[in-house]
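Only one protein chain is missing; all other protein chains are in place.
For clarity, chains are labelled A and B in written order, and residue numbers in each chain start from 1.
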Amino acid sequence: MTTNIPTVDPATSGGVELRKEPSYLRVSSGLWSWLGTLDHKRIGLMYLVGVTAAFLVGGALAFLVRLHLWTPDGALFEPATYNQVFTLHGVFMVFIFIIPAIPASLGNFVLPLMLGAPDVALPRLNLASFYLWCTGTILAIYSIINGAVDTGWTFYTPYSLETGTAVVSMGLGVFVLGFSSIFTGLNFIVTIHKMRARGQTWFKMPLFCWAIYATSVLQVLATPVLGVTVLLLAFEHIYNIGIFDPQYGGDPVLFQHFFWFYSHPAVYIMILPGMGVISEVISVHSRKPLFGYKLIAFSSISIAVISFLVWGHHMFTSGQSEFVMVAFSFLTMFVAIPTAIKVFSWVATIWGGSVALSAPMLYAIAFLIIFTIGGLTGVFLGTLSVDIHLHDTYFVVAHFHAVMMGSTALAFFAGVHHWWPKMFGVMYNETLAKISAVLILVGFNVTFLPQFEMGSLGMPRRYATYVEEFQIYHQISTVGAAILGIGFALMVGYMLASLAGGRRAKANEWGGVTLDWHTPTPPNLYNFDEEPVMTGDLYDYTSGIPDYGKDAPMDKDELAERQAAEGWNA
Amino acid sequence: MSDHSTHGAHGHDEVVVDHTHHAHPASAGLFFAIYAALLFFTFLTVAIAEPVSGLHLGSASMFIAMLVASVKASLVMAVFMHLKWDTAMNNIAFLGSLIFLSLLFLFTISDVATRGQADPAASTPAEYQQPVFHEYEHKGGH
Partner (left out) sequence: MSGHAKVVTPTPDGGFATHEVAHHFKTAEQEYQSGKLAFWLFLATEVMLFGGLFAAYIIYHDVYPETFVAGGSTLNWKLGALNTVFLLTSSWTMAMGVRASQLSQKKALVGYLVVTWLFAAGFMVVKYFEYSGKLSEGVGPGYWFNPVPGSHYAEVLEGLPFPNLFFALYFTMTGIHGIHVLVGMILIGWLIVRAQKGHFHSGFYLPVDLIGLYWHVVDVIWIFLFPLLYLVP
């Protein structure tokens, strides 16, 4: 380990404070220092690049879907092509973007910092799961070239057995992506159990850690069932195993059971880390300890457990047993309790706080608004009788986009904006960031509120054409998608611009107090200058905020570079 | 660093002589006893199985076979896999999966077992289920 002990006298460095060690970004360079890294922060950044690219691809596909639906007969594609486009949108967004998005990128970067640890417990497994993610993504891309997939992201049998498209390679891609997710979750559970700082008891962990913990439990327990399901689906194609194929004595509804045993908990794999991010952002930017800390912590765990009891609410029209449906519908209602506890606690945290309407906070507020819409419409859909009417309509589409896109993706952006100065030591243009947050909030609602309406009027999802009555709703929705697209393009633009020449970040940009804000900005290779020990309360803003208002220190090479570039010297 | 004090960092190449043994080697005799018990239960499984013994235990046979297998599995897990001496968390991590697995079994099996049984009319002959239209025709006529 190279240690960069300051040799420049602070008096000759123009008043710039010097770091004890170089940052993780500057400690080594070259392509291999990234591709072969065991550093959780660099792995997190590689994930960040990967999932953002997947999001842009999935988003472009979504925009094509919206453009196609501009006219009742479909403006762009043949119906068969349309099926492939929305399927690929689903697969990219669900398996490649949203499941790894927050845990694997932000979680990887922030979790060890919050625990005061030098790294995750299993760094090599961490890198391996990144390469599994790459392999799964390559298999998915290969499937697109090799005939695409037109089954929807759910691969329901028997259609997925009859279609001539690349279900096997896509299924194997999902299998590999699943193991990437399992290993990330497993790693984080062990990290949280074994790597916490001295003095950091379970109830002195930031709520993001609790959310990641609950998520990881789901990843470890639910994902193997998805693995065996897509494996059996592949066997169904390779040798007609027959389990899901009525022609050979099998039961297609069993496929749906297996699929949703994973995919319902997976909904919480997607949203729980987002809830964790929002807890952190709201606390820091309201300058207040979280209201109901233990309630939020336990609600994460109880959401994880309840999520295993409700998967049948995706199957109310599948022909499963009526008795089981009643049980599933009843159990689904219980999800609303811990979810509402979280929402009320966040609102109560903001109440009376010293709220800074910074860019991350605007994203968090947008999250609160849209998540409430998504959550409440979920109660409608969990109600058996109502779902019979709304099943497979645009109401469902709008509901899960409110939860996935409007909540998880917005929480992801809130988190990226929140930790960006910690990650790179630079700040983006906050004015543009606020404009982008507003554009996305407006664009989202213009896109999806008409979908709630036309869904309740009976517009089915996944149709390439529709009757003329729905055209106005579809057109408003497409305009909204364009607004969303402008918001995202703007975001990518100012984020990249900040890397090229953004303002230098403060040592503690937002004034956070959890251990992640105790590291140098950006952190050292092993994160902390000195091993942290927690003594005080978590979220205690009254007894001083570390390094608040100070400039981030530089190491001497960085200082020399800046002096050369800007032409000043002591 | 007001609310989080710091602690002195590790020295490099710190040498620790390992006094705290996490190893708790069980006695070889216990392992052999478990092995013998496993062989006995295997014999029992075979001996009571209908294809071998000709015993007709009916629906109980599945239950008995799974019970014996569970006893064998428990012996392996408790002793060979050291769960008996392992931490509570490791026990929870592994055995907890069985709880979630039982949920998969519970809901899928109860679906298949009760499917189509809620509506008594569904099992009656089709002519009794013909929808009755004349009331609507009557209303429409006026």
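Note that in this section a contact is a pair of C-beta atoms (placed from the backbone, for glycine too) under 8 Å apart; a residue touches a chain by one contact, two chains touch by 3 or more.
These numbers were taken from a predicted model, which means no experiment stands behind them.
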Message: For the chain left out of this view, which of A:84, A:129 or A:223 touches it?
response: A:223
- request: Kindly note down the residues of chain B that lie in touch with the hidden chain.
  value: 9-18, 20-23, 25-26, 28, 31-32, 34-35, 38-39, 42, 45-46, 49-52, 57, 61-62, 64-66, 68-69, 72-73, 76-77, 79-81, 86-87, 89-90, 93-94, 96-98, 100-101, 104-105, 108-109, 112-113
Query: Since one chain has been left out of the picture, which residues of chain A touch it in the full complex?
result: 1, 117-123, 125, 182, 186-187, 189-190, 193-195, 220-225, 227-229, 232, 235, 238-243, 248-251, 254, 258, 526, 528-531
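By our rule, only the chains that are shown with their structure count from here on.
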Query: Any idea how many Å lie between the Cα centroids of chain A and chain B?
result: 31
Message: If we count contacts the way the header does, which residues on chain A are in touch with chain B in the complex?
response: 189, 193, 198, 221-222, 225, 251, 253-254, 257-258, 261, 308-309, 311-312, 319-324, 327-328, 513, 515, 518, 530-537, 540, 543-544, 546
Statement: Within the complex, chain A is touched by chain B residues 1-10, 89, 93, 96-97, 100, 103-104, 107-108, 110-119
